[in-house]
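Below is a structure I'd like to ask you about.
Shown here: the complex without one of its protein chains, the others still in place.
Letters are used for the chains, namely A, B, C and D, taken in the order the chains are written, and counting of residues starts over at 1 for each.
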Amino acid sequence: MVFWISAILIGIGVYGLLTQKNLFKQLISLSIIDTAVNIFIIAVGYVDNGKAPIYSKAVPKFMEGAFVDPLPQALVLTAIVIGVGVLALGASLLVKVKEKHSSIDVENMKGVGE
Amino acid sequence: MFTLLVALLIFSVVNYFISKASWRVGSIINALIGSYLIFQVFTIPKGTEVTIGKFLGETLALQWTNAGFYFSFVSLLVIVAVMFFAIKWLDSQKHPAAFNMFILMVTAGSLGVFMAKDLITLYIFWEIAVLSSMLIIPMGKKESRKAAVVYAVMSAVGTYMFLYGAFMIYSRYGTFSMPEIAKNLANDPSTSFKVAVVLLIAAAGIAKSGIFPLHTWLRIAHGNAPDAFSAVLSGQLVKLGSYVLMISVAVFPSLKIFANLKLYSGVPAPNYFLIALGAASIIIGTLMAIKQDDMKMLIAYSSVANGGYILVGIGTMDPLGFEGGVLHVFNHALAAAVIFMAFASVVYRTHTKKISELGGLIHKMPITYIAYLFAIISLAGIPPMSGFISKWMIYQALVRKGMFITAAIAFFGSIGSFLYVFRPLAGVFLGQLPRKYKDVKEVPPIMWIPMLVLVAISFVMGVWPFPILQPIENMRADFGIAPSFKIADAQNWLVRGFSGSWNPVIVFNLFITGFIVAYILYTLFPKPKKVDLLKPHKEEGAPINIYTSGEFIYTPELYHYNTKFYAGFERMYEKHPSWEKLLYMLAKFFHDVGEWIHGWFFRPSPSAYTFWLAMTILIIFWVRW
Amino acid sequence: MRRFYAILIAAALVYMLISFISTVPSYGKADLKERVSDAFLSKSVNAQNTKAWMEGKAIHRQPAKEIYGKKVKEEGSANVVTSIVVNYRSFDTLGEVTVLFTAALGVGLILGGSRRKQYGREANFVLKTSTGILVPLIIMFGAYIFVHGHLTPGGGFPGGTIIAMASLLLYLSDEKFFLSKASTGALEGSMGGTYVIIGLLGLAIGGYFLYNFLPNGVVGNLVSAGIVPLVYVAIGLKVGAELSGLVTDLHSEKEG
Amino acid sequence: MMNYLIILAGAMMIIAAVFAVEAKKILDAVIAMSVVSLVSVFLFIAMRAPDVAITEASVGAGLVTAVFLVSLFKMKGGDEQ
Partner (left out) sequence: MMVLLIVLPLIFAFLAAIKKSFSYPLLVTSTVVNVIIVLLLKTSVPSVHVLGGWKPPFGINLVLDDASYYAVLIANIVFFLVALFKETVGKYSTVLMVMLAAVNGFVLTGDLFNSFVFLEILTATGVILASKRENYYNAFKYLVLGSLAGSMYLLATIFTYTQVGSLNMAHASYFAISEKAIVVITILYLVGLGVEAKLFPLNGWVSGVYGGNDLSPLVMATAVSFAALYMMGRLFLTVFGGYALHILYVLALITIVAGELAALYQKNLLKTLAYSSIAQAGIVLAAISKSTEKMVSLAYFHLTNDVIAKFVLFLVATFLVYNYKNLNGVFKKHKVLGTAFTISSMSLIGFPLFAGFQSKLRMLMEMFKTSDYLFPAVLLFATVIELTYLVRWNVKLWFEDIEDESEVKGPALRATISIILAILLVGIFLAPNIILNPTTKVAKALLDSTSYINNVIASSMGGM
C-alpha cells in the first residue's frame, strides 16, 4: 500500500515534469519524485511489528524480526541529502536563468535559440 | 614496391616543408620524382609480390600485374605532366605547398591501388588517394568548398559499399586476396550472393568514375577544383574507378562466375546491368555536356560519357570490347588531361572559365590551341588520334554482341562529343577576342610542353598503337578473356577486329594526304580579311562593337555567339529530369530528418526529455514484461 | 490535450511501477535473513563467511545476542542506522558529504555573490528578539543531535542542517548579517579534511580506508563506537558550515 | 489503525502533490511540496525510521523549502502569470 502511494507520487511527479512549463514547478516535481522514491525504499525494508533499529534499554537484544531493515534507511539518509544538494543547485541555476532569459517559463524565455 | 609507396608518403610530408621554404623547388622535386616513377614502373618485374604485413589476421600484400602496370603508367603520364605544368602554374595558387604535398600523396595512393593484391590494401590506398585529392579540391574558387564535400560524400558512398562487399566476401571465404576471391567466386553456388558482392564492389568504381547514379560529383568537383588538378581528377583519379570496375568484372571472371546468368549474347546479367549504367552515363554525359557554358564543367560531363564508354567496353567481356574499354582509359586520360591543362592555361591568363566571356584566343595562345585541338580530336574519336581506335574497338564488340541499342547510344555519344568539344573550341579559341584580353600572352613553355608531349604520345599511339596495345593484350591474357584471339598484330600493322581489321598506318597516311590536299586548297583560295572590330570603340571601353538596330547593348555577353550555342538542340531536352537535383533532395531529406530529430529529441525543454525518458521505459517495459 | 497525454503516460508509468512491485516482497514481509542487514543488526559481519553467505545466506550468530550495554567487539553504536551510515558504509557517506560540498560549491560558483543582498525590508521586532534567544538554542540542539548520532536518531546531516537553520534565521532577521565565505569555507574544508584524514588514519593503521581504529566501548555510552562520533561531529560541523555557506550565497549578490 | 493513518497520510500526500504540481502560484506549490515532505516524515515514523524522519524533516522539508523560498524571493516571484 505504501508502495502504491510512492508509485502514484512518482506518477504525479512525472506528470508535473511533463506538463509544467515553469521550470520551478519542474524542480518541485523532481523533489516530489525524490520523496516518493525515498518512501519506496523505506517501505522495502519495513517489517511488520518491527522496531526502529536502535538498541536501547527497551530492546537490548538482537532478535529475528524485532527490527526493521536498517540498510534502506541508511541509503535513504544518503539519498535525501543528495536530493537536497541537487535541488539547491537547480534552484540557484534557476535564479540565474531568470536573470539571463528574463523568465523561467519555457515559453517566455528569451534568447534560448537553437 | 611497398618501400616505394611508403617513401612517397613520407616524402610528401617532407616536401610540404621544402615547399614551405620554396614551393618552386618543391614542385620541381615533385616533377623529378614523378619522372623517376615512370621509369620505375617499367623496371619492376611482373608478378612481384610484396607482403606489407598482417592486418586483422589477414596478410596484406602488393602484387605487380599487367593491369597494375598499365594503369600505373597511364596515371603517371597524367600526373607527371600536371606536375611539370604546376611548376609555373602554381604561382596563381594560394596553397602551393599543400598542393605539392597532396599531389604526391595522390600519386602514392593511386599507385597503391593499382598494386594492391587484396581488397583491404586496395581500400587503404584508395582512401589515401581520396583523402588527399579531397584536400586539394577546396583550394579552388568559392564553389570548390562545396565541391570537396560532394566529392567526398559520393566517393564515400561508393567506397563503403565496396567495403561492405569486401567484408561480405571475407565472411564467406575468409580471404581478401583477389586471386583467391576470384577462384572462390567462380565455384560459389549462391547466385544472389555473387551478384550482390560483385555489384557492391563495382559501386566504388561507379562512384569514382562517375557512372550514372553517382555521376553528379564530377560536374561540381571537376568544375571547381584547382584548374590543373582537374586534369588529374579527370585524367587519373577517375581511372581508379575504371580499375575497380575492371576488377569487379574481369579480375573476378564474370563470365565464369555468372555462367548460368547469361542474359543476352553471352553477356552476364550483372555485366549487362553495368553496361546499361554505362550507356545511361553516355547519354547523360553527352547531353549535359552540350549545355554547359562553363568549359570545365563541360569536359567534366564529357568525362561522365567517356567513363560510360570504358564501362560499356569492359562490361562486354568481349576481347575487343575489353581491350577497347581499357585502351579508352589511356585515350581519355591523355585527352582529358590535355584539355584541362589547356583550360588551366586559359584560366591562368584570363581568370575566367566561362566560355561566353572568352573568344579568339587562337591568336594569343596558339600552342594551347593546338594542344586543345588535337586533344579534342582524340576525345571525339577521330582518326588519326588514338581515341578513334578504342572507340572503334568498342563499336566492333557491341555490334558483334548484337547490342544494337547500346551501340546506337555509343554512336550518339560520339556525335554528341563532336558537338560539345566544338563549343569551347569555337567559344574560347575562335571568334572575337574580347577587348579585355587583348594583352593576353601564351603561357610559358614549362606549361605548354607537358601538353604537347601528351598530345604527341596520343598522336603517335594513334598511328602506331601497338606499344600500348601490347600490355592490354597481356592483361586480357591474364584475365583469360578469349586468350586465343590476337588483336594487336604489329607485324602486319593491323589491329584486328571481328569484322575486318584496322591499319592505323594506312589511315594515317590517308589523313595526311587529305590534310595536305586541304592545305593546298586553303593556300590556293583567297584568304579571309581581318577586320579590327575593336577599333572604333577603343576609348569607350567594354562593349564590343556590336549594334542592334541602333540600340546600344548593355549586356554584351548575351550576344556573344557562344551564348546558347546549341540553343535549338538544348530546347529539345530543356525540361529534363535532373538526377543531380534528386540527389540533392536526398541530401536535403537527411538534413531534414536531422532537423526533425534535433527538434524533437535534442533541443526541447526538460518536459520533452522527461517524456522521452518515460516513453523509453514504457516501450522497453511493453516489449519485455 | 497535453495534460491528457501526460496523465496517460504518468498512469502507464504508475502501472509499470506497480507491476514491478510484484517482484518485491510485500509490504511488511521483508525477510531480513535474506539480506545483509541481518549481519549489521546482529553486529556479526566479521563472523560471516562471504562465500557461504553468498551461496546460502547462512548467518552465523547467536540467536538472541545481548548487545545494549555490552562491549561489542565489532561495532559499537546503539543506532544501527548510524553504524551503517558511518561505519559499515561510511564510504557512501563520504560521497554524500561530497555531493553536499559540490552543491554548496556550485551554488557559490553559479550565484557568485560577494556582498549581502539588501531587500530593503526591516524584519519585525518579534523575529529579531526571538532570533537572539533562539539561535544559541538551535545551535545547541543541532550539536546535540550530531553528537548523539550513534545513540539516538539523527546524526550529522540533520544536526548540521539545524545549525544552518540558525544562520538562515539570522539572515532573515538582520539585513546586515553576512557570514564571510572564508570562515564557512575554512570550517567546511577542514572538517571535510578531518573526515578524510580519519579515513586515511584507518588506512595507515588497519590497512583499510575508513577502518575503525578506535576501541568501540560499551554500546549505548556516549563515548563509544570508535570513530563514529568523531566522524559524525565532523560531518555535522561540515554540513552546518556548508549549508550556512549555501544560505549565504543565496542571500548575496554580485559586487557593483 | 495504523493502516488507516497511512492511507490518510498517503491521500494527503497525493492531494498535496497534485496541488504542488498544478498550483498557479509557485509559492503555493512550494508550500504544498513541503507539506508532501512533512507528511512523508509521518510515513517514515510509521515505518520505524526515526533517523530518516529527522533528516527528512530538517533537510527535506526544512532546508529545501527554505532554499526554494529564498531563491524564489530572489527572482521576485518566479515568473507568475
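Convention: a contact is a pair of C-beta atoms (placed from the backbone, for glycine too) under 8 Å apart; a residue touches a chain by one contact, two chains touch by 3 or more.
For clarity, every value in this text was computed on a predicted model and none was experimentally measured.
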{"item": "Omitted chain - touching chains that are shown", "value": "A, B, C"}
{"item": "Of B:61, B:139, B:338 or B:410, the residue in touch with the unshown chain", "value": "B:139"}
{"item": "Interface with the undisplayed chain - residues on subunit B", "value": "56, 120, 123-125, 127-128, 131, 134, 138-139, 142, 144-145, 148-149, 152-153, 156-157, 160-161, 163-164, 167-168, 170-171, 590-595, 597-598, 601-606, 608-610, 612-613, 615-617, 620-621, 623-625"}
{"item": "Chain not shown, touching residues in subunit A", "value": "10, 17, 23, 26-27, 30, 33-34, 37, 40-41, 44, 71-72, 75, 78-79, 82-83, 85-86, 89-90, 93-94, 96-97, 100-101, 109, 112, 114"}
{"item": "Residues of subunit C in contact with the chain not shown", "value": "20, 22-25, 30, 34-36, 39-40, 45-46, 48, 50-51, 53-54, 57, 87-92, 94-96, 98-99, 101-103, 105-106, 109-110, 185-186, 188-190, 192-193, 196-197, 199-200, 202-203, 206-212"}
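We take it that only the chains that are shown with their structure count from here on.
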{"item": "Selected interface, A-C versus C-D, where C-beta contact pairs are more numerous", "value": "A-C"}
{"item": "Chain centre separation (subunit A, subunit C; CA means) in Å", "value": "15"}
{"item": "Distance from subunit D to subunit B - Cα centre to Cα centre, in angstrom", "value": "74"}
{"item": "Mean-CA-position distance for subunit B and subunit A (Å)", "value": "67"}
{"item": "Sequence positions of subunit B contacting 2 or more other chains", "value": "611, 614"}
{"item": "Contacts with 2+ other chains: residues of subunit A", "value": "1-2, 4, 8, 12, 14-15, 18-20, 43, 45-46, 52-54, 67-68, 73, 77, 80-81, 84, 88, 92, 95"}
{"item": "Contact footprint of subunit C on subunit A as seen in their complex", "value": "1-4, 7-8, 10-12, 14-15, 18-19, 43-48, 52-57, 59-65, 67-71, 73-75, 77-78, 80-82, 84-86, 88-89, 92-93, 95-96"}
{"item": "Interface residues, subunit C side, partner subunit B - complex", "value": "9-10, 12-13, 16, 19"}
{"item": "Sites on subunit B touched by subunit C in the complex", "value": "611, 614-615, 617-618, 621, 625"}
